[in-house]
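One protein chain is absent from this view; the other protein chains keep their places.
Let's turn to subunit A:
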Amino acid sequence: MALDLQMPVLVVDDYKTMIRIIRNLLKQLGFEDIDDAADGTEALEKMKQRRYGLVISDWNMEPMTGYELLKQVRSDSGLSKTPFIMVTAESKTENVIAAKKAGVNNYIVKPFNAQTLKGKIEAVFSE
């Protein structure tokens, strides 16, 4: 899968500030089409209406967490191939294992920098 800077990216986080940070970093990396959602439920609705090239999601959100969103996405035949990066403060080993088992493409621990985000996105599209 090639990295296409024109593809729509969905950023999912319940903190507007974090959405703003990720949005700015993505813009700096060259992405232009960036959409956002405040939790898993909203993200899932948006994903059913539009085909996103990448989802970058937080873990801890109400009512639907990023982990639940990941599992929903992977169990939906129409969405299951969507690249999914978890960006979260949840840094326990069991979280990483659970996300990996659920089919996450990469995992970034907060706080992170632009270089890490860039590296992980490139890694996902070089798989």
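Heads up, the rule we're going with is that contacts are C-beta pairs under 8 Å (C-beta built on N, C-alpha and C of every residue); 3 or more make two chains touch, one makes a residue touch a chain; residues count from 1.
We take it that contacts and distances are computed from a predicted model.
K.L.:
Identify the UniProt protein name of the omitted chain, choosing among "Branched-chain amino acid ABC transporter permease", "Phosphoribosylformylglycinamidine synthase subunit PurL", "Na(+)-translocating NADH-quinone reductase subunit D" or "Chemotaxis regulator CheZ".
P.N.:
Options "Branched-chain amino acid ABC transporter permease", "Phosphoribosylformylglycinamidine synthase subunit PurL", "Na(+)-translocating NADH-quinone reductase subunit D" or "Chemotaxis regulator CheZ" considered; the missing chain's recorded name is "Chemotaxis regulator CheZ".
K.L.:
Tell me which of A:50, A:81 or A:100 is the one touching the absent chain.
P.N.:
Once the missing chain is taken into account, the touching residue is A:100.
K.L.:
Hey, which subunit A residues sit against the chain that's not shown?
P.N.:
Interface with the chain not displayed, on the subunit A side: 17, 20-21, 24, 28, 59-60, 65, 67-68, 89-98, 100, 106-110, 112, 116.
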